[in-house]
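Only a portion of the chains appears, each positioned as in the full assembly.
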């Protein structure tokens, strides 16, 4: 890890020690900025899906290190990109990733790619095949800006946030499903449960029936926990989950029992409107519990104003940490 | 003013002396550029509405000073932003300004925000509540890139333009309503009438019945005029207004008698097609009169080709001055 990183695609590749080194580097660069470390270096950012934090913080991060970046948003000012292999391209997409991505990579020193889940076929999304196919086309340092099943930049920022606010490694970390107008991908919950397990937490996944995280996601987190002395369990019992919790990490995701079926998902949600984090969730069971969320968050649907605007919320710190940890990642990839 | 500015939201905050200092700085930086003054500094630009001059000139201005910028366009590659407080976010907007704006501010050294009027409720737009709510969320230097009722960067550029072309402070400045296919906001006319009054002009607002500027806008301009020795009157009589005019500042805005009512506004306009600036407006009454406009301008609807392409037009100079005065503003905010 003290050598240059080749890619930043998954916290599991980096490992626990690698994470700690990256966070130490992030703290060092915050205290002693290196405004010319990446002078002349160019980061290409490809967004197949919307972004606010990632879009702004990577541009800002390169600038803080003296480098520059360009942004490509396929379908908006740029040709829509085809990702399927072997098809006859007689539809909307004018360019295939087999040309588009190597070309963009050839114009820069590192590339970041965001490619959300298709949200139709659970096995396909869990395999992260689209992102892996793109990664295979690129011979430059590469950053996963959120793929179908991973979001390592968010996980790294969250780990730093847990350190910043003094949550000990053995503390209870509750990943709680929360409501949303429609199904969202599994990338952040999968990354968060893995990150918390890798840090050594007592991880509890709290979710209603029909929204269990897929076995492969749970198993991956359990393996991380085994190595770091933590644990990973799941429950639908809110009181049990919240008792003694140090952190609630709220996150929306789509039905896994009816994955890709929007109308069934909507039916299931009818009874789940109270899966909105409120102050009453904490009470005497978890009075000092902190609230984390990756943002964007639907106020008064996923989390109530009273929680987001209260002292237990650390969502803005998480978002700011995106910048700080990504500066460390960019430094390791390119300096 | 020789100290660092904290925010640039309104020419009234800066005051007459502050404006003159900013313009002197703009001239100094034009003559003696400081290409490293903002090295390492980052400007975030948030556009809730379209832009050409502001979008390009702020990026160029930061670059001229050695800094960098990033652009966020909510709803285009970025989540649509909710501005209403307390609502349950079950609609289109995925992110609230309460998170989005502080997060963006945390990634940069200064933020600029464009947020046009909603155009529905006159009192609400005059109160500029949306912009003020956003400004209250940001603890960094902030620039108003045009709010519901103000456009200080345009006003500052216009003041410089009046200086450049030698229009004396006591000259007659006519703000004239002109036609447009649909209602436009009051930000520019409100800023222009205030700027001209603050500079000390004999300001005449020329507009048809139904398009009077709101009393609060007129009163604010009159107070500025009182302090600087100018005057502010209004009329629907074009001949009276143009007699002896040194400058016509053409601007489109929506009906104020039927504010927010698009069909009534359209009906009112049927009879107003001759509110298009033509050479015949000037004749012997105002032969050397200059034509100002903030751009974009609807040719042959608001102003005729013959005027825009003739010698009296200074619209390109105004637009170029946007860059020059904004460089001074950025320097004062960040150097």
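Note that the chains are named A and B in the order they appear, and that numbering of residues resets to 1 at the start of each chain.
Here, a contact is a pair of C-beta atoms (placed from the backbone, for glycine too) under 8 Å apart; a residue touches a chain by one contact, two chains touch by 3 or more.
Worth saying up front: this structure is predicted, and the values here are computed from it rather than measured.
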item	value
Complete-assembly copy number [criterion: all chains share one sequence; 2 shown]	3
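The working rule: only the chains that are shown with their structure count from here on.
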item	value
Where chain A and chain B are represented by their mean Cα positions, the distance between them in whole Å	40
In the complex with chain A, residue positions of chain B that touch it	39-40, 42, 44, 68, 70, 72, 74, 76-79, 82, 86-91, 94-96, 98-100, 102-104, 106-108
Of all residues in chain A, those that touch chain B in their complex	33, 35, 47, 50-53, 55-57, 59-60, 63-64, 66, 68, 71, 73, 76, 181, 295-301, 305, 308-309, 315-316, 319-320, 323
